[in-house]
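Removed from the display is one protein chain of the complex; every other protein chain stays in position.
Up next, chain A:
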Amino acid sequence: MELQLLVNGEQRSVEADADTPLLWVLRESLALTGTKFGCGIAACGACTVHINGTAARSCSIPAAAVQGQAITTIEGLAGGAERHAVQQAWIEHQVPQCGYCQSGMIMAAASLLAKNSNPTDQDIDAEITNLCRCGTYERIRRAIHAAALNISRGDVEATRGEESKEARHG
């Protein structure tokens, strides 16, 4: 069937079976390969995207079910800015190792910060349940706190960019 998807602020029309997970439509139909396949059962979070600004695991959401909703992938997170505050913090703290899980981690962290601008360690533990096999958790925690600080200091361009784009199209 033909699906109408709003991805990173653009209307996209794709042909896919109704039950195709959003993950595979993003990766194979739209060539947005920054969103990764890890488990297929929503257990690892490598496929995390934003749906209307909230983190969601795209391997277990039929693409047909999110037509008309604002879908943001790692490629669109910065929303026109060079980098989102979370991406910047990820570089400053040299978080990624193999990097495969990090798109999902960054999307999960950005979603957390959008809801909770100053998360505690307990908030991070509760909200960030993505898996990283390289074991970068210590740096992820540090980078989330750093991103929160940068956003509170006024470095909010990237997050605003994403929200405004979603508001404009959504």
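Going forward, a residue touches a chain if its C-beta (ideal position, glycine included) is under 8 Å from a C-beta of that chain, and two chains touch if they have at least 3 such contacts; residues count from 1.
Note that in this section contacts and distances are computed from a predicted model.
Asker: What protein name does the UniProt record of the undisplayed chain give, "UxaA family hydrolase", "Spore germination protein KA", "Isoquinoline 1-oxidoreductase beta subunit" or "Cytochrome B"?
Answerer: Of the names offered in "UxaA family hydrolase", "Spore germination protein KA", "Isoquinoline 1-oxidoreductase beta subunit" or "Cytochrome B", the one UniProt assigns to the missing chain is "Isoquinoline 1-oxidoreductase beta subunit".
Asker: Among A:Ser60, A:Gln97 or A:Ser117, exactly one should touch the missing chain; which is it?
Answerer: A:Gln97
Asker: Looking at A:Thr73, A:Ser111 or A:Asn150, which residue reaches the missing chain?
Answerer: A:Thr73
Asker: Which residues does chain A use to touch the chain missing from this display?
Answerer: The list for chain A reads 16-17, 19-21, 24, 27-28, 31-41, 43-44, 46, 73-75, 77-78, 83, 87, 90-91, 94-103, 106, 124-126, 128-141.
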